[in-house]
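The complex appears here without one of its protein chains, the remainder shown in place.
What follows is chain A.
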Amino acid sequence: MSKRRLFRSASLGSFLLLSALLFGCTANIPETGESGLPAHLTVDLHLPKTLEVGEDADFSVEVSKGGKPVRHTEQAQFLFWPEGKSNAAVTMKATESLPGVYTVSHRIDGEGIYYVQSLIQTGGERVLPIKRFAVGPKAVEELIAMESAARSDETAHGEHH
């Protein structure tokens, strides 16, 4: 091998080694989306517009990541429980009714305040948003009072499952 070729090979080797070293030394900064954050799960839990005791109603959750619907999740469940009885939660498996939208049909047996939580697990990530809803005029009044109290106490933690 001529001296010039040897020098070229050595230079190329050094450059590659230096590049590899520098690449390994820089911070690992993931790509960010519109929110300025790396891609993450986003959920929107939809409650039925109206609910009547003894009638089936659809509860659904829209799941997306980086603006794209998340399809075929490993787990898609809904939990329902009445106020103060998280131990009596009913678990229901949801079906994917539209791309990234998971739905269950559920019947409320009596008036009162209820909680609904959707459990979604996909690719090592999980989300578990909770909302509450009221059935019956007295419960609606209570719900309004609870929601107002929650807003006035910013760090308040609601009922948890």
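By definition in this document, a contact is a pair of C-beta atoms (placed from the backbone, for glycine too) under 8 Å apart; a residue touches a chain by one contact, two chains touch by 3 or more; residues count from 1.
Just so we're on the same page, contacts and distances are computed from a predicted model.
Look at the chain that isn't drawn here: its UniProt entry, checked against "Peptidoglycan-associated lipoprotein", "Putative iron-regulated membrane protein", "methylated-DNA--[protein]-cysteine S-methyltransferase" or "HTH luxR-type domain-containing protein", names it "Putative iron-regulated membrane protein". In the full complex, chain A contacts the hidden chain through residues 25-30, 35-38, 40-45, 47-48, 50-52, 115, 124-137, 140-141, 143-144, 146-148, 150-151, 154-161.
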